[in-house]
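In this view, the complex is presented without one of its protein chains, the others remaining in place.
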Amino acid sequence: MSEYIYLIPLLPFIGFLINGLFIGKISRTLSGIIASGMVGLSFIVSLMLFFDLKALPADSRVMEQVLFTWINSGSFHVNFGLLLDPLSAVMILVVSGVGFLIHVYSIGYISHDKCYGRFFTYMNLFTFSMLTLVLADNFLLMFVGWEGVGLCSYLLIGFWFEKKSASDAGKKAFIVNRIGDFGFLLGMFLIFWNIGSLNFHDVIQAAPTAFIAGGGLITAICILLFVGATGKSAQIPLFVWLPDAMEGPTPVSALIHAATMVTAGVYMIARTNILYIMSPDALMVVAIIGAATAFFAATIGMAQNDIKRVLAYSTVSQLGYMFLACGVASFSAGIFHLMTHAFFKALLFLGAGSVIHAMSDEQDMRKMGGLKKYIPVTYWTFFIATIAISGIPGLSGFFSKDEILWKSFSSQYGHPIFWVIGFVTAGMTAFYMFRLVYMTFHGKERMDKETKSHIHESPKTMTIPLMVLAVLSVVGGWVGLPHIFGVTNHFEHWLEPIMATNNHTAVQHALLSSGANASAEWGLMGASVALVLIAIFLARLFYNKKPELATNFQQKLKGIHKLLLNKYYVDEIYGAVIIRPLVYFSLFLWKFIDVVIIDGFLNGMATLYNDISETLRQGQSGKLRSYATIFAGGVILILFYFLME
Amino acid sequence: MNLDLIIFVVSAIVAIFGASMMIFQRNPIASVLFLILSLVAQAVLYIQLSALFMGAMLIIVYSGAILVLFLFVIMMLNLRASEDLGAPSSPISKTVKYLISFLMFVELVFIFKGGTGLDSAAVGIMSTPPDNFGSIEQIAELLFTRYLYPFELTSILLLAAIVGAVIIARRDSVEDAPTATETNEQQAIDEVQN
Amino acid sequence: MIDFTSASIDFLMIGPEIALLVSAFIILLLASNKSLSKFGSSIGFIGLAISLYLAVGQWGDQQSGFFGMVSCDNFGVAFKIIFSTLSMIVLLSAPNYFTLKNINRSEFYALLNISTMGMMVMANSTDLIVIFLGLEIMSVPLYVMAAFARRSLESNEAGIKYLIMGAFASAFLLLGIAFIYGSSGTTDLRRLVTDYHYIITNYKLYLYSGAALILVGFGFKVGTVPFHSWVPDVYQGAPTPITGFFSVVPKAAAFAVLMRIFSFGFSALDELMPVFWVLAVITMTVGNVLALRQDNVKRMLAYSSIAHAGYILVAFAVGNSESVSSAMFYLVGYGLFNLGAFTIIALIETRSNGKANFSELAGISKANPYLTAILALFMFSLSGFPPTIGFFGKFYIFSNAVKDGFILLTVIGVMNSFISVYYYLRVIKVSYFEKTEIMPTPIKIPASVIIVLFITALGTLGLGFFPQQLLEFTNSAIFAFL
Amino acid sequence: MESQILTLITFFPAIGIILLLFVPKERHDTIKSVSLIIAFITMLLSFLLYSMFEPLANGMQFEVNIPWITSFGINYHMGIDGISLLLIVLTTVLTVLAILSSWNSITTGVKGYYISMLLLTVGMVGVFCSLDLFMFYVFWEVMLIPMYFIIGLWGGVKRIYAAIKFVLFTMFGSLLMLVAIMYLLFEYQKYSGVYSFDMLKLMEMPIASDVQMWLFGAFALAFAIKVPLFPFHTWLPDAHVQAPTAGSVILAGVLLKMGTYGFIRICLPMFPEATVAYLPYISVLSIIAIIYGALVAMVQKDVKSLVAFSSVSHMGFIMLGLFALNMQGIEGAVLQMLNHGVSTGALFLIVGMIYERRHTRLIEDFGGLAKVMPLFSTVFMIVTLSSIGLPLTNGFVGEFLILLGVFKANMVYAIIAATGVVLSACYMLWMYQRVIFGKITKKENESLSDLSWREKIILLPLVILIFWIGIYPKPFLDRIEPAVNSVIQQIGTATTVQYDNEDYKYNFQAENVTWSDLNNEGR
Partner (left out) sequence: MVPISAYLIVAVALFGIGVLGVMISRNIIIMMMSVELMLNSANLVLIAFSRVLNVVDGHAIVFLVLTIAAAEAAVGLAMVILLYRNRDTINIDRFNILKW
């Protein structure tokens, strides 16, 4: 069966080709059907392959397919090869599955835009790149997908290219990603020149002997790769592009900037976990960055008024969670959260999209409210997602997030501080999510008559995916119930073969066996739940029962609020510190070095020669007697020379 | 202090004096006459160097023919001493020119100082060398044996000179009428004149 | 073994000269008669053709005669061939211009032939006196030619300047010969060479100063700085075809003599090398730099001819037999493309008011595309672009310089030709790139000129592509009786 | 055929020139079609050459060696290896496209124009074919003349200045190169007793290292000006901006490659010690060129000069790769020569297309073109991406290999140079955004027509090449590899520095290992 792996990326690619070549020639629905159909097919293929993989014994769960030799130069040799193992299996399921739903949703969403052809083309291209990314069997091919998804996000963010803000956002996304890729490239170089291959096998196999554990080299590699991850997954300091990316159509935000692409960084780290395990310092960095991002993004999220921006910052913060998980070396927890997050965050975005759709493209929550009764389906699905993300027990978000919190506390790489940050963040998450819900769906209706008249529930194509996702965000977490429930964590177990196996898991098992820690875990779990509930209550208080409280609260903390509203002025700082100086420097180079110095020198030479010529010409006075004098002078000199001999 | 020396000194002085007067004259006629003077003095030196025939030739050909030709031309154009002196050249250039000619003189003298094996020989009318050195027979014999080819060449040279002189000095005949260039020639003349 | 001082009076030895002389006589005889005088050019051409034929016949059989005054060696014969060929080209290109300028008098062709004959005499003897006489026979007609357009003030001025400076220079030359005579009692270079050591021990200074003054005399003719001052004025003033003649043929003759005297005769005088080194450098530099700012194409070409003399002097500075051959090669090539260039300039002058200013060139690429293309070809050849003969000539000369380790000299040389690119391209720039509001009238090109252009262009390109034959010719021509 | 094909390809355009001479200059269509057909046949011949070429075979192929000027040992010696092969194909293809692109834009002096184009082709192909230094030089210089005319006659406003600047720059370098060539000639004569300009023979000659320094300097100057390396680059923007579209295409596509080609064909193999000695300086210069070109490109107002400076940056990459002196670096550089020819050529063609429509190249005069000319914008996007080196486009493969090699040779260089990748994204995307995206501000832009058939035909092959090289570069790499190998051998043997490629800390046989037992041993 493994020879069909190539179908998974290929099918969306075919969809891309069809949509791209016959752009504008085929009808709206047809192109939509083709696009989502292709993705659906690849989802089916993925499922089949997944079960095949499951059938295999746990030790040898790996399928490979080498399509052709891509680059071959001297000792450098890279195949166009696909690799299906538990990790990538999870990823392809998420990508193609969620992707399929979002495609279906888009059919309805895009139904008013005449550029539907372009839209689906890009979407399929994106799916193709994303699947290539997760299926690649070597770093370089992974990089292909990596840049491919970057390109697609660029194209899709700038989908409405006539809006300057949109094209700006697209450009920003691409360039920031490039900065990350810069690190990724260097990381690859280091790996290649120390190991001699970029294939994951070889790297995993060679790493333990090629690098000194905890040595500078391995740390450098991990940090560089992580730079790439920060770019792609919008971590500090490169998170600035993601909020702007909300300029794109909402399904895009759902697919790319929530469910799949932004999680590529997490996937990459999980994929190379062997290397990270070898470098505790790098893990530390990852954890710190992740925790910090989670916290800051959450704080920003509390102050935003744009419904999509809130979700964007929540995404950033959730990604922070995932990195925190990776940072404390519980990669499976990271992937687990990745999956659940994919479900509910996609759902949230799609719901938001449906809201915006209903509100006729109004995104400001202050102009919403009370939508509950107009768009019930959207509301309920959205609500489920909300409680899922805020970590109400029983829903997917709870399990994944809680595992992360526990690992950040208990793992040998963990630290109580991480737990505290995660804990606080969890509270804030619940707060801003419910703030969002209340401002949007409850309370009095703040929108004007005109829009109010148009409010309507979205078509089936849009609501059905919402429901499906709602279900998933409820049950999605049950594949990874924590040990303390007395069941084996299927998810962790599934991923075990590709996870670095070193003493720390052993330690964990040791910890788990002791009842003390079990109780500790229960305690922490309870604490977080409590905090969440408090947060929800506060949100309800501020934004539903007594809005005036919120306002004068804002009055009190004006400064902070302003700071949060403006996202800590990060964009402005970057602009002032990096971009503008660069432009001025370039102008200096051009206007001064190029024009004045170099060309000036050359033209100077030319004029110099002309002046010499002018002066010499004066000697050619036309007076014969002076000629004779020159002549005689020459004779004297020559004679003189010979007399000296 | 013998006769030779006296003759030499006198004629040398005369030759140099004539030459220098020649170049400093305003009036071409005068300078021609001074040149003739100088040439005569040189002829004396020739004779002292026992080149009797060449001395005679010098007087006959040069003073007799060439310089007369000069005189003739000057008369024909009746150039006057007064005419068209132009601005006197700057003192610097003057000094430079004097310096150059003087240096040239000095350098050439140095050559003779260096040129060994000559000072031994001392000459004069008193010491005519044996076998009538430089007599007409000798020269004639030389001219018609060894120097035959050059001798013939001189005839061609003279021919060329004559033809050239004719072409240049001949008055314009009718067939070459003024051309288009004529007009701006005229302007050129004017601008040069003033 | 050739008897160097054989008294044999073999007129075949001076056959080419005689042919030229006879043709000159005939022209002069006919000149008086209006109806017959128009045959002047053709007779002159025939004379040159015959002399060329005779000269080619002399190729290979080395002999000496007229009491050693004539020495007919490959070197001389090669130059005879070059002279007569180039003169024929001039003679073809001239009449058109003269008729249009209304100065077409058949005496000119007589003068041309006599002057060419003088050059042959120069090239064909090892006796300084004969060389001197040849020089005079060459020069006197040149003076006349310079002033040939009697009405044109430029022409008059060119004539007088050339004459006085020429006489001035030949006085120095004569003094030099006198010193040589004084040092050795002979004017025959061969005897000089045979008892060279005796002379160098006893009369070193005479020999040196004699050599120096001879160098001055001929340096004047080839226009080396600082004896170059006359060149631009005379070239600009003289009628253009004659300027072409000046810039090529007499220069070749003077160089022939220089080679004979310095590369063969005084080849043992190592002190000469630095002099030539310096002369070469300043000559090409001054020539090129002065050419930068000229408005008159003729004058620009005059300066450029000075520069080219500089390039040839590089060969003298190197001074091995290879370099002599390279210099000869360069002379041939230079003769071809420079004559061609001057022919075109002459054509342009025949237009409108007949000043060869750069402005005159504007837009002729539209009027006469092919003519302009050929002009461009010559310019590229002058500036030494491959695959023209101009390039290969430079390559030949400079490669010999490099071979003997004159790297600095070579670098200066190529940098000079870099400077020269600027002003040669200026001709192309004006004639191609600069747009004119009034379309210049196309120039009518007579058949003879077309032939000239064809030959010169073909030579410039063809010899550039396949220089092998010419190389062998010059290589075998460097056998001289010295 | 085997042996004559190179001669045929080189001089076939010359036949076209002769034909054109007989066509009266009013009959534009005849002239155009004749030259197009000639160029097209030349292209087909080069494809034939490509098919006949033996990949992975060492040494020169299709060698011809006929005595030409015997007294200097100058031979008519032609022959190609993979590097020249690819460049020849590139040249012929670009020539066809260039001729097509100037179909309507050139209206005056048509005859002369197409003659110069064909002459240019002769020169370029000749340079890549010739194995005799003299021939090399001759062709090298011959190329100047038609380019001078193309810029000077059919160029923009400041065309004359640009043309003269171009010629003088190039002449300056090449004259010093000529001196060096002569010197080599006599070095070889001293060494072997016979004159020869044969590159292959000259490579065998050992040269004293101090002499190598001088010779390398002379050659390197000529090539660096052509490339152009940082301080010598100022002729490039002028020439590009002023030249007509076809001129810029050829200039950027092929002429710049002459420089790098010269380096890899002459400098590296002939003067290995000097190469190693000069390496740091040239690498630093190339890095400066990369950053500098990118930064200056970012602030350009004219699309064409932006592309011009971007090629300064890209050529810097190529130089850096060459002087990494290892397999990946050089091979990547050679491939990147091809890529740069394709993508920058395409960029210039595209700029030319909008110039034909709007008669302006200023970025601010455009904006929102995506609305009126979607197809154009798409192609433009593809080309832009290839020039910023997105994976699966040609640019990526080259740049990646180059950086990989450079990283091996010197980590710091690679790190600094890699920032160029980011910068290239900045200026290209910014330009693209300002030209294509946004609302239409100028109303002249509202009525622009999308790509015509001719333009589609022009751009299609380039787009195909972009993806072909990006996705399946193996055929090209296979042809390059032996040539590069020989160069590395040359350097490795002649210098104490060893450039072997397999010096990893870890050496493994990954084939027979499977994923699972990997994990088992992990446990």
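Chains here go by letter, A, B, C and D, matching the order in which they are written, and residues are numbered from 1 within each.
In this section, a contact is a pair of C-beta atoms (placed from the backbone, for glycine too) under 8 Å apart; a residue touches a chain by one contact, two chains touch by 3 or more.
Predicted model only: the values in this text are computed from it and were never measured.
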Which displayed chains the unshown chain touches: A, B, C
Sole contact to the chain not displayed, among C:R150, C:K204 or C:R351: C:R150
Missing-partner contacts on chain C, residue numbers: 129, 132-133, 136, 140, 143-144, 147, 150-151, 153-154, 156-161, 163-164, 167-168, 170-172, 174-175, 177-179, 181-182, 185-187, 232-233, 236-237
Contact set of chain A toward the excluded chain (per top definition): 617-618, 620-625, 628-629, 632
Where the missing chain touches chain B, by residue: 2, 4-5, 8, 12, 15-16, 19-20, 22-23, 25, 28, 31-32, 35, 38-39, 42, 45-46, 48-51, 53-54, 57-58, 61-62, 65-67, 69-70, 73-74, 76-77, 79, 83-87, 89, 94, 97-98, 100-102, 104-105, 108-109, 112-113, 115, 118-119, 121-124, 126-127, 129, 133-134, 138-139, 142-143, 146-147, 150-151, 154, 157-158, 160-162, 164-166, 168-169, 188-189, 192-193
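Everything below uses one rule, namely that only the chains that are shown with their structure count from here on.
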Winner on C-beta contact pairs when C-D is weighed against B-C: B-C
Distance between the centres, which are taken as Cα means, of chain D and chain B, whole angstrom: 71
Inter-centroid spacing, chain C versus chain A (mean Cα positions, whole Å): 80
Of all residues in chain B, the ones touching two or more other chains: 108, 110-111, 114
Chain D contact footprint on chain C (complex, rising order): 369, 380, 385-387, 391, 395, 398-399, 402-403, 407, 410-411, 414-415, 417-418, 421-422, 425, 428-429, 432-434, 466-468, 471-472, 475
Contacting residues of chain D [partner chain C, same complex]: 25, 68-72, 112, 137-138, 141-142, 144-145, 148-149, 152-153, 159-160, 163-164, 167-168, 171-172, 175-176, 178-179, 182-183, 185-186, 189
Chain B-facing residues of chain C, complex: 7, 9, 21, 28, 34, 66-70, 101-103, 105, 107, 110-111, 114-115, 117-118, 121, 127, 129-130, 133-134, 136-137, 140-141, 143-144, 147-148, 150-153, 159, 179, 182-183, 202-206, 209, 353-354
